[in-house]
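Every protein chain except one is present and positioned as in the full complex.
And then subunit A:
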Amino acid sequence: MSIQSAVVLAAGEGRRLRPLTRNRPKPMLPAATRPIIEHVFDALLSAGVTDLHVVVGYKRQRVQNHFGPTYDGVSVTYHVQEKPLGSGHALLQAADGVGEEFLVVNGDQVVDPQLVQNVVDAHDGRSGDEQDETAATLCVVESERASRYGSVRLDGDRVVELVEQPLEGHYRLVNAGVYAFTDAIFETIRETPTVDGTTPLPDAIARLVESDTSVRGVQSEGYWTDATYPWDLLAATRRLLADGTNVFRSSNQRINGHQTETRTDAGVRRRRNGVWVAPGARVHENATLQAPVVVAADCEIGPGAVVGPNVAVGQNATVGPNAVVVDSIVDEDTRIGANSTVVDCVTGQAVWLGPSCVVTGGPADVRVDTQIHEGKRLGAVVGDRVHAEGDVSFAPGTLVGSNATLRTGTVVSGLLAPKSEVVR
């Protein structure tokens, strides 16, 4: 029998994506115009999952609000992780909700449905003996930056080593955060020693590997990207738009010929090759949409504006007359003022960029926590509800904390704290 239940881990904050995660957890950040976790849900549904469980924690209302009790007709059950005690601990919160066999997927990464399908097939395809001894099946993908993630060594289809962010040694396979487990995993998690009080799920799996319990690895060719840093969101968006498959929701809730709910976040419609415009968006006839680009519902794009390529404009956003937006994510309710230029930029929600603001684009050296990342393609990250009055210039790699006020004619760079005010 194929696996019916899945647990999506969506409790984490995503510190390295601050300031974007000030008001919502990392899985709710946008990849194209849809939250990352929605892509995960789609992948699970296409693999036949009929029972979704989500572990929520940090800013959990945002997840619960977005999905409500069902997603495309599949029931969604929420489990709360009260404190951030690791992904293993998070999974334990859902222990009572799932059966003997279930899938687990990290909610903060964009996964091709193929990855999930590969794990389901490998898990279902086990012979009788294997079923008795296999406690976990996990998906691995090739990555040149394997050492940045949980790295995996395989012997055939058996995982022989699982190590988090190895400092040395050559690794090319990454744990993609897509698993099939039997309920034995819960006991293993409980037995796994905590690290700084937390229990990461990979630690529990590493424990299985070390104890000679069979952990199977299945290598997938499907697309996978982990959103760790702000520029990852732009890369994921580029990839999704190039692919063109997951740009809009696969199905609407239509019942008896009538749309039962006015789901204004759904139903983006393809206009022409690589240009998707949702019904209810208003694009001026003199505006230019350069493929690939997606414009969500209720947006207004003014005359003379040039939007795209590689731009996702979230619901109810506004791009003013003669503004230019390239390689960027413009999130919900955000306004880009007339004559502004925005390149390589991720905005939060309800950001106000007044007239003639300029985000010149990358490359930039970006400081995240204590680390400097050199040569990243990042113009700026502008937190939720930042108000830039007008004629504000953003140096490459600027990170502006949410609710900051940038007065007219200012030049900003580096890292600005939330609620800060910048004057000339």
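Criterion: contacts are C-beta pairs under 8 Å (C-beta built on N, C-alpha and C of every residue); 3 or more make two chains touch, one makes a residue touch a chain; residues count from 1.
Keep this in mind: contacts and distances are computed from a predicted model.
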item	value
Undepicted complex member, UniProt protein name, chosen from "Phenylalanine--tRNA ligase alpha subunit", "histidine kinase", "Glutamine--fructose-6-phosphate aminotransferase [isomerizing]" or "Molybdate/tungstate import ATP-binding protein WtpC"	"Glutamine--fructose-6-phosphate aminotransferase [isomerizing]"
Residue among A:Ser46, A:Gln61, A:Gln165 or A:Ser211 that touches the chain left out of view	A:Gln61
Hidden-chain contact residue, picked from the options A:Pro84, A:Gly280 or A:Pro363	A:Gly280
Touch list for subunit A against the chain that is not drawn	1, 4, 23, 48, 50-51, 56, 60-61, 64-65, 67-70, 73-76, 78, 80, 96-97, 99, 251, 253-262, 264-265, 279-280, 282, 284, 297-298, 300, 302, 315-316, 318, 332-333, 335, 349-350, 384-385
